[in-house]
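Data first, discussion second: the structure below is written as structure tokens.
With one protein chain withheld, the remaining protein chains of the complex are depicted in position.
Labels A and B are assigned to the chains in the order they are written; within every chain, residues are numbered from 1.
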Amino acid sequence: LKSAGIITLLTDFGVSDPYVGIMKGVILSINPTARIIDITHRVRHGHITEAAFCLADSYHFFPKATTHVVVVDPGVGGKRRPILIATSDYAFVGPDNGLFEPVFQNYAIFEVFHLTKPEYFLPDMSGTFHGRDIFAPVSSHLSLGIAPSKMGPRIDDPVRLKLPRYDLTDDTLIGQVIRVDHFGNLITSLRREEINQFLGEASPVINIAGVILKKIHRTYAEVPESEMLALFDSVGRLEIAVNMGRAGDRLQSVSGNIRGASVVVSKGTTLSK
Amino acid sequence: LKSAGIITLLTDFGVSDPYVGIMKGVILSINPTARIIDITHRVRHGHITEAAFCLADSYHFFPKATTHVVVVDPGVGGKRRPILIATSDYAFVGPDNGLFEPVFQNYAIFEVFHLTKPEYFLPDMSGTFHGRDIFAPVSSHLSLGIAPSKMGPRIDDPVRLKLPRYDLTDDTLIGQVIRVDHFGNLITSLRREEINQFLGEASPVINIAGVILKKIHRTYAEVPESEMLALFDSVGRLEIAVNMGRAGDRLQSVSGNIRGASVVVSKGTTLSK
Partner (left out) sequence: LKSAGIITLLTDFGVSDPYVGIMKGVILSINPTARIIDITHRVRHGHITEAAFCLADSYHFFPKATTHVVVVDPGVGGKRRPILIATSDYAFVGPDNGLFEPVFQNYAIFEVFHLTKPEYFLPDMSGTFHGRDIFAPVSSHLSLGIAPSKMGPRIDDPVRLKLPRYDLTDDTLIGQVIRVDHFGNLITSLRREEINQFLGEASPVINIAGVILKKIHRTYAEVPESEMLALFDSVGRLEIAVNMGRAGDRLQSVSGNIRGASVVVSKGTTLSK
């Protein structure tokens, strides 16, 4: 897979410090023609699961051969390994702490390399900023065409992450709120496929923090302003929203922390086709 | 107008979610050489007027043939049309909800096209994220040289927006606070031209939330630290500021919501030339 020269960055570094800019400087110092795109730097500090979902929802919209650098790295400087993952479509670079679980789930074939070759790192290694010292320079060397296999030995035991998805019983399909987005929409772990399969020809009954919703809409504008609704979001996840409002704020006041809260789907009346 | 390959993004998507990064991935997947510049993603949620002013103050600083993508889209997935506007200098892409009013006001000649050709969209359309599904891919196809007229039929009835500007009586010129910027400066709808014309040779008396200012300065440093002043901002709008301080915070505590508040200019003593 020949590099596209495009490198994305997804971190919990925020945008108030020079950290992200420094990573870009390191990348351009190695490959001045690399093109760098920010996915987001506002993952909550140390939230590996949040970063994994963010990666899952975005990486496949980029050109083939893009390198995705993901740095949410609470174990920086400790024993966790720095890794590179090569698939048929993309390369991924970051710490081996479960961040890349969606990649492992989506690809039948992938190779994982333990980044051990200091010639592809910055010369002066810190114990606190491997985004700068390892992941940025490795991604940039990759973009110049260095083969992943030159960067370190292949490994077969990358850290796997249990991502919240769904629990299925005869009567209920239970998921979780995985993120509250900028608009206050609740993004859940339940996907269109499993919901449709679970419901069959029954109508949905969705319970989120005690609020009951009986329909899955297609767009916000299908309900009156300020009304809560369920719909599938732009990547097929069940989303709870308020038309022109903030579902997160409203449910937060009912239930305390809405992040991680359960969303329970059960079967209503059977729909006639 | 041959595309410059430069695409700007102006949205209310914030920077915490992967949404903006995803739009960039879609653009680069179609035209890997496109250059993408963020104007801002922090327009307040759904505030079409705020976005329109933001566009008005920025689009003309870009190279000719830049494509400006603006997505503040409370009606996403509903009946509002996706449109493309071509002028002699720039192209504009976004929802037909009034966002582009400044373009309609500034250009005598422009063409508006209703984006109807799915071959220029992403194959899987969502009901909630047309920034990704329509506006990003259309802007990228444009940057490859596809003619606007290929993207859909020309229309003559784009949605127009009543932008706050000014009300003029014999004794007063009344405008509105349209934005509070990062520095706490109040940006108003009144422009240098109409103020100068209104005042003639009279000195200004400006009333903002009960505070009276009797001079229009050229720079912040012309008044002592912490003192409030009026001046023309960098695009010629009347601005209320505090030297080294935050006018918005100070007036907010006096008047409640300062956004949308009136600013009243009346005539003081006649100046001798």
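The rule we apply is simple: a contact is a pair of C-beta atoms (placed from the backbone, for glycine too) under 8 Å apart; a residue touches a chain by one contact, two chains touch by 3 or more.
Small disclaimer: the values here were computed from a predicted structure and weren't measured.
Within the set A:Phe113, A:Phe129, A:Tyr166 or A:Phe183, the residue that contacts the chain not displayed is A:Phe129.
By the touch criterion stated above, the residues of chain A touching the omitted chain are 13-22, 24-26, 28-29, 32, 36, 45-46, 74-78, 126-129, 132-133. Looking at chain B, the residues touching the absent chain are 4, 6, 8, 10, 15, 35, 37-42, 54, 57-58, 61-63, 66, 179, 181-183, 218-222, 231-234, 239, 244.
The working rule: only the chains that are shown with their structure count from here on.
For the pair chain A and chain B, the distance between mean C-alpha positions equals 32 Å.
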